[in-house]
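Handing you a structure now.
Only one protein chain is missing from this complex, and each of the others stays in its spot.
What follows is chain A.
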Amino acid sequence: MRIINRKPSRVTALALGLLPFVLTVVTYAVASHYRRLDNPADKLLPSLSSMAEAFWRMATVPDRRSGDLLLWLDSFDSLWRLGTGMAVSTLLALSFGIAIGFIPHVRSALAPYLATFSLIPPITILPILFITFGLGELAKIALIVIGTAPVMIRSTAQAVLDIPREMIIKAETLGASVWQMVTRLVLPQVLPHLITSLRLSLVPAWIFLISAEAIASTSGLGYRIFLVRRYLAMDVILPYVVWITLLAFLLDRALLLLSRRAFRWHHLGGDAL
């Protein structure tokens, strides 16, 4: 049988999915082992156990100076910034996206401006943000918003434009006002796409968050990584990277689950990834 027609069983699929992860860990462990044979004090590829130990320390042992549990403090601060920024971006995407997508005059007024604005590399605005808003939370959240909102607004506006014209006309013949069409037709049709857009925007949002924290912050996952970099503390950095990845993964899955639960109609036609 041709390979394109062979389908893995459930167990095989799971095993195949796990394989690259296992290979990565094994490769790392082997490399780390040989490096430490040469130099037991090697800092570059610490052993899995020493990383676990460092991670455990960050999570359970209060910091000597501040008395905080650093992992949880960093995670809370970072997630708060990320959550606030993405909430603002989502609200902007909904309000501006629907206005631009649904009302031709607003589209003519704002679409070219938005297209231009979204091309500014957000990181180049960071110094401006630090100068204007200071080094506090506002500048970091503003960077996340500026980095993600324009793309989210554009994709929401596109989702509005993609609503079949037939449905909008049908709503008109049922006597709907513009506002009623927004609340009963456009909003529900667009929300699943907004969640997809939110999931995709979380990737750059994390980049902006970590960058802002690395440059000017006193807490947060990005701050911690760049802080311990000075001591070549790979045993902290690597677990933190895994931890950030895990948080990002869980957020993504939670949003997908939300979409499937709340917008069952949208996922009836089969769904990918």
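Just so we're on the same page, a residue touches a chain if its C-beta (ideal position, glycine included) is under 8 Å from a C-beta of that chain, and two chains touch if they have at least 3 such contacts; residues count from 1.
Note that contacts and distances are computed from a predicted model.
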Choosing from "ABC transporter, ATP-binding protein", "Anti-sigma-K factor RskA", "High-affinity zinc uptake system membrane protein ZnuB" or "Imidazole glycerol phosphate synthase subunit HisF", the absent chain's UniProt record names it "ABC transporter, ATP-binding protein"
Hidden-chain contact residue, picked from the options A:Leu18, A:Ala87, A:Ala109 or A:Met167: A:Met167
The one of A:Pro40, A:Pro121 or A:Gly269 in touch with the missing chain is A:Gly269
Where chain A meets the chain that is not shown, the residues are 164-167, 169-177, 179-180, 183-185, 188-189, 263-266, 268-269
